[in-house]
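Quick one: this structure, given as structure tokens, is what I'll be asking you about.
Excluded from the complex is one protein chain; the other protein chains are retained at their positions.
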Amino acid sequence: MNNEFDRRDFLKVLGWSGTAAALSGCGNGMVENGKETVVSYVETNDYMIPSVSVYFNSTCAQCDAGCSIMGRVREGRVLKLEGNPNSAINRGKTCGLGQAGVQHHYNPDRVREPLLRTGDQGEAVTWDKAYALIADKLKGVSGEEIAFLTGGVSGHLKVLLGNYLDSFGCKNHFVYEAIAPAVVRAANKKSYGVEMPRFNINKAKVVLSFGADFLGAWVSPVHFSQQYAQFRKGVNGQRGVLVQIESKMTITGANADRWLVVRPGTEGILALGIINALGSHGVTIPGDVASAVKGYGKERVSKDTGVSAEQIDKIAALLKARTPSLVLVGNAAEGYAHGSQNAAAINLLNQVLGNVGKTVEAPAIVPFPQMAPATGNTASLKTLNDGLAAGKYKVLFSYAANPVFTAPGAMKFRDNMAKAGFKVAFAHYLDETAMQADLVLPLDSALEDWGTQVPEYMAEGAQINIQQPLMETLHPDTRGMGDILLALIKQRRAEEYKKFDDFYGYLRSAVLNNKSALGSGSIADDDIFWNETLSKGIVKLPGAAHASLSVKSGVAGLALPQPAAIDAQYPFQLIPHVTGSLRDGRHTNQPWLQESPDPMTTIVWDSWVEIHPKRAAELGIQEGDIVEVTGKNGSVKVQAYLFPGIHPDAISIPLGRGHEAMGRYAKGYGVNPFQILDMVFDKETGELALHETRVKISKTGERVIVVKDEGPVGGKQLGQKIVPLMTTDKVNLSKEI
Amino acid sequence: MHRFLRFSVLFTGLLFALGSYVTEATQSEPADPGVEGSAIDKAAKEMSDSGGSAFSEWESKYFASGPDNVGPAIEQPIEFPHFRHAGDHDKGGMEINCMYCHTYARRSLVAGIPPVQKCIGCHQSIDSVRDKPRIKKLFEYWDAKKAIPWKKVHDLPDFVRFSHERHVQRFIFQLNRPVQEVCGYCHGDVKTMTVARRQRLLSMGFCVTCHEINHPVTAEGGTPIGDQKYWYSMRKPITDASVMLKAQGPNDCWECHK
Partner (left out) sequence: MSLSTLFADYSQFRHRHPDGDVPHNPYKWAMAIDLDACSGCNACAVACYAENNLPVVGREKFSHGQAMHWMRIERYWDEDGREFPDQGARFLPMLCQQCEAAPCETVCPVGATNHTPDGLNSQVYNRCIGSRYCSSNCPYKVRYFNWWDYPTTDNVWPAEMNMQLNPDVTVRSKGVMEKCTFCMQRLRQAESDAKTQGRLVHDGEVQTACQQACPTSAISFGNLVDPESKVHKQWRAQQVDLDKHEQAKDEEPGGSDLRGYRIYEFLAPYPSIMYLERVRETEI
């Protein structure tokens, strides 16, 4: 036995017993009697009970679906957002983006006071000075020399904005959304007579979606998700079938019964091929359509698209057997120079299958056309950019848009914006566009502001969403956009607007003036009706008329191009994909969203490029390799991720990261694929064709470990029964409750 | 040497552990009122619907009355005299119910501090004291619409969830005990104080002592005692056929730790 004993051993031994002794109580070290102050009020309302939550209804502004939210408020501050069960759009549910709305409100990087740029520096100024400066800059400026850029707007804010621009005789209201279903809108207008009909996913037995990511980020994901849940429960125990056709797997594609990878751009050809196959299966095809699809036999279509003839047959058989079905078009339209053609061909399927009037229905219309949403698109940005380049504008206003970040680099928007005489940005954060402005006016957050909102997609009956503050304004020097516009319009039309102290007054009076049209019924008292409206958070208009659908096949104009040959120098097609949480990058500074793993790759806090494993193997690329993705208009360096859900000729980088400004949680994370997009536009609508960028990949020799939530075995069950799959021929859904 | 040290430490540890078991076992649980016809047991039988503090003799063993001043004396912005407002008539007090001011005790986790509005509600009409210094200070706050920055006297760690509602509902509304007595279990005899001062330990042990008590919920034969039938239906007590049913208060960690 070793008799040597040294101090280290002694301490080791003693340490063990020392811990045992210390395990006794920890005393009352954490109480702070006499140090904290108590929640104390001067006057209280009945409902202000400390520790009891009060819920206020408002409208989520994280995207423009217009879900209604219910804020949990305790001791005067909003803590969490839930869905408002009253709304037909989201029925009490929220998405992750909606939940992050509190981080938009409490964000430490919000602009707190008006900022004026002098040279390279910015100084804080008072609102009075800011307003005076604007009035000064607008003196003697004609309507054509003013440009007002916004995102999608609706409701009373849109009315006020319209009146303000009207006071100058200015027609330059550019409504810009970097990601918008604008091509789909135009195609729907041609095919159905309305831009956004009502899609009844829950009534369909089969949903065939050409890149419409309706569970992720397309149009109204929370609403569609609910319909999807009903769709899966099915009719009479027969579960709905989802077939997704796209070049890169979206979250909707991940939930499909059959996900078909298709050669980018050939979705229209596939649609016509399916119509042709339907004809062969005995479905009656109208004469003009039949002759148009004559040349789209299975062999040709299979060769062009990469979808096997057998699959085309199966789809046709399924569509014939199970009606009604529903065909949706998403990025098949938005992605390509012939996107409108693709959309027209795909919409044709709904007509041929007799879905119009069943799963494609007329939407209800809010009977206040001036409040109807001005929807955004990318063509407007091009017009604005051209005007800026030509030096047309003396004053540029920017609200709810970040074109310096989202415009393709080739547009040189940043440089062109500098040519405008005086640039005013209404902003929550110092994002890239605000950084280029001369005057930044800080906005109240969406949870502090008043407003009305009319969503583009009407879920069921017509409704107007009410936005009300969920708590007192956080920062003393921010203002609501409505209040700012009112102050500005008072500079021009003082007499007309002087009776309104603030936007709240304007809104209230507008609502009360139209009380009966807004469903006040027997409520005679103004205050009661107003409070009821606020308390519900939405105004339902059950009697509202529906639009009328006028269906046109549009076969005559159909001219789908052959799939493009692969450019040897730029062999890949870049698909910048839209994630449900980051979208066009407007919420990247909300840390919950940065840390929320991407559903398909589980990657966080960074960008990545998805490459099909086979192509990656050919190029010798492994996960984590930093590759340079180079197009004609620039390049980005980004980590590679091997992803089986993508066409081998395509690669995909997510949108939303790569910020150079916008606060501590956004700046410096990832890369921005917007910057390197090729300037290709849809021929009919002028919309930016998002998937038409051709790139090449080269390894840089660097390698990183990808920061992701899945482990190294990523996606394997290792023989365990973790997520088994049951097939419809085995399961008995009618036994379920 | 090594082995010896390790062994001796282990042995000492074992001794301690065993010792604590032994001492716990011999130390009787807090007087079990349901067994052996003790004085407390009789008191339980006597307890009627109209309440009354049948337990005060027993309780006096655990909840000392009279100022203990366990906590520090805390200076408040206004030296509010509880004895004036809550004190007995014969001592010049107005016997105002605790919950008149600390309104939320019956429906919230916290009892609440009254807003200035509550004080003004009466004092706007009490001319006789309008010029007293503390009242003048009160009106200064009211006129400036400024909340009085009261300091917290009874604080619990942030990981503790204590519900006034549950205790007030049980002792005052269900067992019909006098309000001042019930509030006094934990806050002491407030009607003898000016500003409040902590009178009890308010540690976990203090709370658990009460919660661990096996108190009768039915008389022999199973008839619930008075309002205990409400309690009986909510949480089925441990059944032992020969004696009256007993139950403990909540002892689930997550009842109080959040």
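Order of writing sets the chain letters: A and B. Residues in each chain are counted from 1.
The definition used in the following text is that a contact is a pair of C-beta atoms (placed from the backbone, for glycine too) under 8 Å apart; a residue touches a chain by one contact, two chains touch by 3 or more.
What you see is a predicted model, and the numbers here were worked out from it, not measured in a lab.
The residue from A:197, A:330 or A:580 that touches the chain not shown here is A:580.
Interface note for the absent chain: among A:604, A:626 or A:680, the touching residue is A:604. By the touch criterion stated above, the residues of chain A touching the omitted chain are 23, 26, 51, 74-75, 77-83, 90, 92-96, 98-100, 102-103, 106-108, 110, 215-216, 221-222, 225-226, 228-229, 232, 239, 241, 243-244, 249, 251-261, 314-315, 317-318, 321, 474, 580-581, 591-597, 599-600, 602, 604-606, 614, 644-645, 664-665, 669, 705, 707, 709-710, 715-717, 720-733, 735-737. By the touch definition given at the top, chain B reaches the unshown chain through residues 21, 24-25, 107, 157-159, 161, 163, 165-166, 169, 230, 234-237, 239, 252-255, 257-258.
Everything that follows uses one rule, which is that only the chains that are shown with their structure count from here on.
Averaged Cα coordinates give chain A a centre that lies 53 Å from the centre of chain B.
Of all residues in chain B, only 1-3, 5-6, 9, 12-13, 16, 71-72, 74, 104, 107-110, 112-113, 115-117, 141-142, 145-159, 198, 202-203 touch chain A in the complex they form. The touching residues of chain A, counted against chain B in their complex, run 1-5, 9-10, 13-14, 16-17, 20, 28, 30-44, 49-52.
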